[in-house]
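Okay, here's the structure, questions in a sec.
The chains shown are only part of the set, and none of them has been moved.
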């Protein structure tokens, strides 16, 4: 099973990185960009017996370690592994 | 007085803190290994600076699950002195022993430079040798030292007087341009409501000897020594 | 031999960067064609980067011995005694090509690599320095930002302070930035290690990162010019893991607590192959046998070829006494490090590689390490540099305005925006922080101070390679002396263009001669170093010859150290040494007249020695409070820096040089062997007579004090005005 987890700064938290990226894009001529937020993407491969079990475990990983609830929100998707390695 | 200095993989101020405790202050020094839950009878636990577990993912995120942290939590509950410096402050926030979080500097750059700190609380075990409103010159060295807490937490901190140090100018004025990292309310250090757990981003162990550029940091170490002496005589 | 006997085609030879002639030598000495793995192993070890086949003969001309030298060239780093049982270990290394492709990771892994060289000597790294060259800003900002962030990213995380270095911006580096990193370590002289695979049957243990397919043929790549083709090799970029290296560092320090370790050797360019071969090559008759199947891997499906040539970072090879493996493994486990016994020391003089039971390669160690035929190239002097008609230069219209433009020049302005991104304090030992001349670290528990610097004005080297190299050595020594420390020894990094061009080879020869001459005259051994060739790109310019000099010095009582910035009001400010019409190659000529021309300043090594001796004598006698050497930008820029660093002005009479000295040369000429010192008024007569005794000129410039630099009727700028120009020179945050 592969979990694709996205962790983003909460809206109330300053995101200087997002601001800087937007400015950088504007300098490069991407003036159409009105907002940028920068977060983390974490891909976790795990052994699990069922999707439900996996969901529970990944949720626990996120709330205990992968995201800090003071400053971050998270969500994730699960994917049954076809065969190959992770991208 | 026995100081315990915790060592995680990736910690680097352990030896600097140890040097000050042992060689400058002349107090008892005990290094505490992160895998070891025994606090070995220490009276004050220092969580030093560094990049525990590389600060990968988030500063302090992995370190706070080390066995030693559980004991430190219990020790703090019993009123023991816990002092987080730089990475140590980040670990204390991650572990919930202090509120809030430390995020990327507003400049997005690492900053290693001298800062001025105004002492807001001189009645703590960590600051008893300082005067209230005294300005200390102490260096910082971090990439993620911008203090954040939600509005409710922040106002509670202010109301309870839990802000111990703020970045200021040489005269002690708290100004936006004396804020090196974008911390809310120029916060450089906070204490828990009980007053026994201090977290601060600046490095007092780097300014305990004149040849390193200043001795203001030594006041904090002396304060802890002094408070212990008081406890013993009381 | 005919091509068809070669068993390989030209493409394959190019891939391993071997010539047909070299291939012939291999076949002749093996008495058979090498198999593919053997060819790959020989290819990396015979690359310029590992074999020094072009420069080795020249490097022998460099002096490398001296009373204090504990270890000269030939080991992972050089070592010099500090007395009191302490030794200082140091080395500089280039990471130019990787940094051109991926500035952050290139610079970061450069720092990681040089740290491991010092760790391999059993020393604890105590400081880093970085010597950097970029094209002009703003075009080169991506390189500049990435490299500075990468050096900080690695050094800050591992907790070794970055305390010095230099940065220059020059057109010739636009396509070929230079990133040289120097590491200084400290060890008890008795605990100094040598990476020698002694003792048949002793075990080879690999520790640290898992091995991936990183940078295969990276060493060969570093020895080729950057061309179109390099984009194909891009996966050669490696990602550093400073956290892992920190654990490795601490574990290696713990190794000295046992007597189970025979040697430690880092894995750098050419990975396991080079590491094992070098380690065995230092012991006559020694060989090694490795089982690649025991090497912990990061990826599936790796071949013996991949494993032997991988350049994965953060790995070390440890030679362990037979039967003591468990003691060592326990130490590594404490730090959560993966280690594996991958082979053992033999006495058959061969590097034998097996995969499980099957032998996959067997090559004589000496063929790997010493077999590469030396290349004998021819040098031809290049076109002479454009002459400078100094009489045609108009005098400066407004000296103050010129000074402000000079202070704002990227080559002279404040390095604050870089320095503050590096942790330069961790370790509680930095007693002179970066920003002045040399930095200084104390040896804790003693009064010993270690001064350190890097230095090279490559524009001089471009105009005259020999003189430029001498000037680089002299300036490094002056930086050390400005702190009150005695220069001890050198590590050097020779950054050059393509030596196959006769002009470049000539530059290399002249550079080495110039360095050797200056080192002999100043009594400075070169104990380690590095050579980086082919720093030119197909379409782009060749770099200036850039022989970066890394130097360390010593002061026995760091309480007597000197810094550059003025300290107190009311002190006398004096210029020590004599000034000439040395505008050739100067920053003034570039900034004010947009010219790179003329001959570099003349250097009189006897005078250099005399001036250095005078400063050290005066410093020991407590006659001077501050000292700053005059280098790029000349006397007036040095004076302004003394004001800026100390936050104190200076006031003096107008300066009217006596002909033939020109006014522009007096202010901005770059005559070497000069210092600006400040002294308490009562010490000044003694200082003056001391200077006379050393036959050194001394001139009073004025008195410290106030908030401006003022020469009556000639120049008046407030320190604040100067600061604004000086601090803005790198164009906002780095």
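For reference, chains read A, B and C in written order, and residue numbers begin at 1 within each chain.
Operating definition for what follows: contacts are C-beta pairs under 8 Å (C-beta built on N, C-alpha and C of every residue); 3 or more make two chains touch, one makes a residue touch a chain.
Since the model is a prediction, treat every value here as computed from it, not as a measurement.
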Problem - Total copies per chain kind in the whole complex, with one of each drawn here - result: A x2, B x1, C x1
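FYI, only the chains that are shown with their structure count from here on.
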Practice task
Identify the chain pair with more contacting C-beta pairs: A-B or B-C.
Solution key: B-C
Exercise for the section: Quick one: report the Å distance separating chain A from chain C, using the average Cα coordinate of each chain. Expected result: 41
Completion exercise
chain A and chain B have mean C-alpha positions lying a whole-number Å distance apart equal to 31
Completion exercise
CA centroids of chain B and chain C: separation to the nearest Å works out as 36
Practice task
Give me the residues of chain B that touch two or more other chains.
Solution key: 107
Completion exercise
chain A residues touching 2+ other chains are none
Practice task
Can you check the complex and tell me which residues of chain B touch chain C?
Solution key: 9-10, 12-13, 15-16, 19-20, 23, 49-51, 53-56, 107, 109-113, 139, 141, 143, 203, 205-206, 209, 211-213
Problem - Contact footprint of chain B on chain A as seen in their complex - result: 9, 12-14, 16-17, 20, 40, 65-66, 68, 70-71
Fill in the blank from the handout: Interface with chain A, chain B side, in the complex: residues 57-58, 61-62, 65, 93-94, 99-101, 103-108, 146, 148-151, 182
